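Each remark here refers to the structure printed beneath this line.
For this depiction, one protein chain was excluded, whereas all remaining protein chains were kept in their positions.
All chains are identified by letter, namely A and B, in their written order; residue positions are counted from 1 within each chain.
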Amino acid sequence: MTETYLNDTVINAKGTLCSRSVSYPIEASAIRKWAMAVYWPEPAPQKFMDAEYAPEDFDAFAWGPASYASLLPGDDSSVVVRHGINERALGFPEWKFRAGLNGGMNCTYGVRMHVGDVITDVKSVGEYTERQGRNGLMLITQSISTWTNQRDELVKRTINTGICY
Amino acid sequence: MNSSSAPSIPASAISRIQVGDQLQPFIRRTDFDNWNRYAAVNDEFLPHSMNDEAARREGFPKAFGMGNLQWSYVHSLLRAFIGPDGSILRVDVQFRNPNLREQTVTAHGTVTGIDGTTVSIDLWTQEDEGARLAVGKALVSLPSG
Partner (left out) sequence: MTVKVGDELPTFTRETGFANWNRYAAVNDEFVPIHMDDAAGEAAGNGGAFGMGNLQWAYLHNMLRSWIGENGEILSIEVQFRSPNVKGQTVTAKGVVTAIDGDVISLDVWTEQQEGTKLAPGSAKVKMGK
């Protein structure tokens, strides 16, 4: 029975910058497909079919970053961690979980994304907490993702919360 | 870098091929992972390939994959055989049995004829126990040499 997930390494990691990814230029067809999927089975708004701009929830990294660099000292693993942070490189315990669930998202938006934009995503460690649930002791993780465009304008800042047990 | 001045013969060159040669098999374990990704690029979201219950309603024991994906596997098999300088001239496949979830599908080919630089191939896909799922023929062209 796990008594706690939170050791000093985990607690002290809050705020650590972990990685920087740069997207491929956003393509019109990616916006179109995204909109079709999230509005399906009804038609997507024409402005998205015309790719005037991307829906706010659009993921510019869905099909891999154009480049990726770890910002953690000594981490040369080149492991691209798209949804979250490289816990192994941070020296976190190698937890074995039965399930990892999306606990929630908190996002603040800046400027819109358009065709041709190149997005930079810097990920950092949020707060890790734990609590008892019906599936035993649960670890609540947070990763923070800050997106800027090629003009260094803020596109969005998202806090992703994960629940692991 | 190879410093030899002798012209190298491509591994897929016609002179290296004999009737009876087996192509290097192309193998995939198949499940929703493969099929949903294929649906994603081919806009082929078929209930019987996404959902066991839907397949059972159609009389199959569980979900089954797209013939189009077997078609792609056969092409992957052929592309590896012909190498960068060869061409696939013709492929003809019949789908005989469903590719059920969790089957490991292997695409095979055997050289049946050589005419100049054109090679005839019998090809098929089979599941773990050897039952053939798709059978067919292909004509490919290989570089001379």
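Here is the rule we go by: contacts are C-beta pairs under 8 Å (C-beta built on N, C-alpha and C of every residue); 3 or more make two chains touch, one makes a residue touch a chain.
No experiment lies behind these values; they were computed from the predicted model shown.
Visitor: Identify the residue among B:Asp33, B:Glu58 or B:Asp92 that touches the chain left out of the display.
Guide: B:Asp33
Visitor: Could you pull out which residues of chain B are in touch with the chain that's been left out?
Guide: 31-33, 36-37, 39-41, 45, 47, 50-52
Visitor: Write the list of chain A residues that the hidden chain touches.
Guide: These residues of chain A touch the chain that is not shown: 30, 33-34, 36-41, 45, 55-57, 59, 62-64, 98-99, 101-109, 135, 159, 161.
Note that in this section only the chains that are shown with their structure count from here on.
Visitor: Measuring from the mean C-alpha position of chain A to the mean C-alpha position of chain B, what distance in angstrom results?
Guide: Averaging C-alpha atoms per chain gives centres 37 Å apart.
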